[in-house]
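All protein chains but one are shown in place.
Order of writing sets the chain letters: A and B. Residues in each chain are counted from 1.
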Amino acid sequence: MTTDFRPSGDADAFTLRRRPPAEKLVDTGFRQLTLALASLVAVVLLGIFLVVFDGAREAIGQFGLRFLTTSAWDPVNEEYGAFTAIYGTLVTAILSLVIAVPLGLGTAILITEDMLPRALRDGVGLMVELLAAIPSVVLGLWAIFVMEPAIRPALQLIHTLLGWSPLFDTVPQGPGMAPAILILVVMVLPIITAISRDALNQVPIELRQGAYGVGTTRWGAIFSVILPAAISAITGGVMLALGRAMGETMAVTMIIGNAMNFSPSLLAPGNTIASMLANQFGEADGIQVSALMYAALILMLLTFAVNVMAQWVVRRLSLRY
Amino acid sequence: MTQATAPSIQPADVCMALQNVTISYGKFEAVKNVFMDIPKGMVTAFIGPSGCGKSTVLRALNRMNDLIPGCHLKGRVMFDGVDVYDRSVDPVEVRRRIGMVFQKPNPFPKSIYENIAFGARINGYKGDMDELVERSLRKAAVWDECKDKLKESGLALSGGQQQRLCIARAIATEPEVILMDEPCSALDPISTLKIEETMHELKRSYTIIIVTHNMQQAVRVADMTAFFNAEAVEGGTGKVGYLVEFNNTERIFNAPGQQATQDYVTGRFG
Partner (left out) sequence: MTPSNPRQSLQGASFNDLFERRPLTFDPSLKRNRLNRLFTGIAGLFGAIAVLPLFLVLIYVLVKGGQLLSFSLFTQLPPPPGLDGGGIGNAVLGTIVVTLVASAIAIPIGVGGGVYLNEYSQRGWFAQFVSFGNDVLAGVPSIISGVFVYGIVVATRIFFNQSYSAVAGGIALAVLMLPTVIKTTDEGLKLVPQELRWGAYGVGASKFVTITRITLPAAFTPIATGIVLAIARAAGETAPLIFTALFSPFWPEGLFNPIATMSVLIFNFAIMPYEAQNALAWAASFVLVIMILAANLLARWISKMARKA
């Protein structure tokens, strides 16, 4: 009955009523292609691990776990230990976070909790994000020529006051761990700020109202309700930043001094695994390459552990709110 | 257009007085020219269609609107002889004396015990905390459900229990006034009934102001009822709310002074 309303011949105009086999082939082919591309992630990850592990095997066999605790780095006698670099990696990363976490969290609170006019708030947020875009190598250049000379008097003062402590018992003479820590602060600050800001923004407005409703001051609400609700995401962000700080290479390489002999002092030149790789990998051969691969493996495992823990923390703790 | 008639019963005391209050969000006026004397020791209900600004007025009473960027109030809100919006007034102090229960239950992500103790502690409570927690939970009629799990998260309770926990949290600080912003809108009928019973108990000690969508609820719990309406203004964008009529609940529902009120309470409202 309704066919009367159709213009005649219309049914014939649709030649593709049945899907040609080619189209089906494209359809399944595309699916397989994207599947393959997605799998590449796993392949690359596995490849990185295998390449590094394979390269490190010789050194693992020769030095074993002694590699972690000794600090000899002697290409002549072919004796290698990565303790100096491991110490430098952990100390610079952790101390930079000790400084950057309060700064980043404070900044995040400043730009989420309605303390500044909107334009200024957005401006601060934008600037912190742009700071993250500055290449590491440019920060390194700036650290060498501007920051380190500028802070040297302050480091000198610290040495004069606290020189009795093994942490400060060397005279600051240019590159060293302390300037490396400060440049790492600059590098992880944007991550911590951005993640904390997102975490604070996700705290439901009802919860803020509840806190204000029982008569808290702004900071009462922040400390007792808002921060505890956002703490899991913030903790996750801090751990991601820790991973980033441990793996950060260029700026640190340029300012840490790349000393291979161990000194606990923060004012002395030091080394990190990443900066050691950047400095020596290109020119090394023989067992030294393997020793560097061993160090790279340690760095990979450290960052892997920290990143996995970060994800676990976020997932695990976020269930509570 | 604002014909706020004086209540026919003379309340012993005026608790809060709104004097020519106009609230705007940015350029847009939400409610205009509200005059109102809210009596002490009674339950006052705000009713009206959505968008009439009743919640906005309620939130203005303890300066909760301060948290909304761009929200601005003209006129005076008198409480305890002081204009709450005076420059010298501390909004934190206002909220300590005028508590609030929100539309959506919003317990803090802390234990039930801490939810109650938190407000009391920051208000400088000097007495026995265990006793205060128990008393507040009893007053909010949620003690029986909570007494065995005071250390558990407040979020573990059901919606109705959470809302009563929030009421307990509000009364733990012994405020003089409790504002309730559609406290039952997210709850099932049985929980609603329990909260209404709670309100009957609470009005012995507190002044309660409640916003409700549900006219039956206003009839059941309120002594006084204010009817708000919204109308389009010439040349303006959107509608502006205003207070149509404020009287004791019986009059509002049985013999309202305004045709608009009559239409609304009898359900003939568009």
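The rule is simple: a residue touches a chain if its C-beta (ideal position, glycine included) is under 8 Å from a C-beta of that chain, and two chains touch if they have at least 3 such contacts.
Just so it is clear, the model here is predicted, and its values are computed rather than measured.
Only one of the listed residues, A:Leu90, A:Leu103 or A:Ala259, touches the absent chain: A:Leu103.
Listed by residue number, the positions of chain A touching the unshown chain are 19, 23-24, 26-27, 30-31, 33-42, 44-45, 47-48, 51-52, 54-55, 102-107, 109-111, 115, 124, 127-131, 133-142, 144-147, 186, 189, 193, 217-220, 222, 240, 243-244, 246-250, 253-254, 274, 277-278, 281-282, 292-293, 296, 299-300, 303-304, 306-308, 311.
Touching residues on chain B toward the chain that is not drawn are 79-80, 82, 84, 86, 88-90, 92-94, 97, 120, 122-127, 132, 135, 138-139, 141, 144, 171, 173-174, 194, 197-198, 200-202, 204-206.
In this section, only the chains that are shown with their structure count from here on.
With centres defined as mean CA coordinates, chain B is found 48 Å away from chain A. Across the complex, chain B is touched by residues 114, 118, 204-217, 220, 224-225, 228-229, 320-321 of chain A. Across the complex, chain A is touched by residues 62, 64, 67, 69, 92-93, 95-97, 99-102, 104, 106-110, 118-119, 122-123, 153, 155, 166, 169-170, 173 of chain B.
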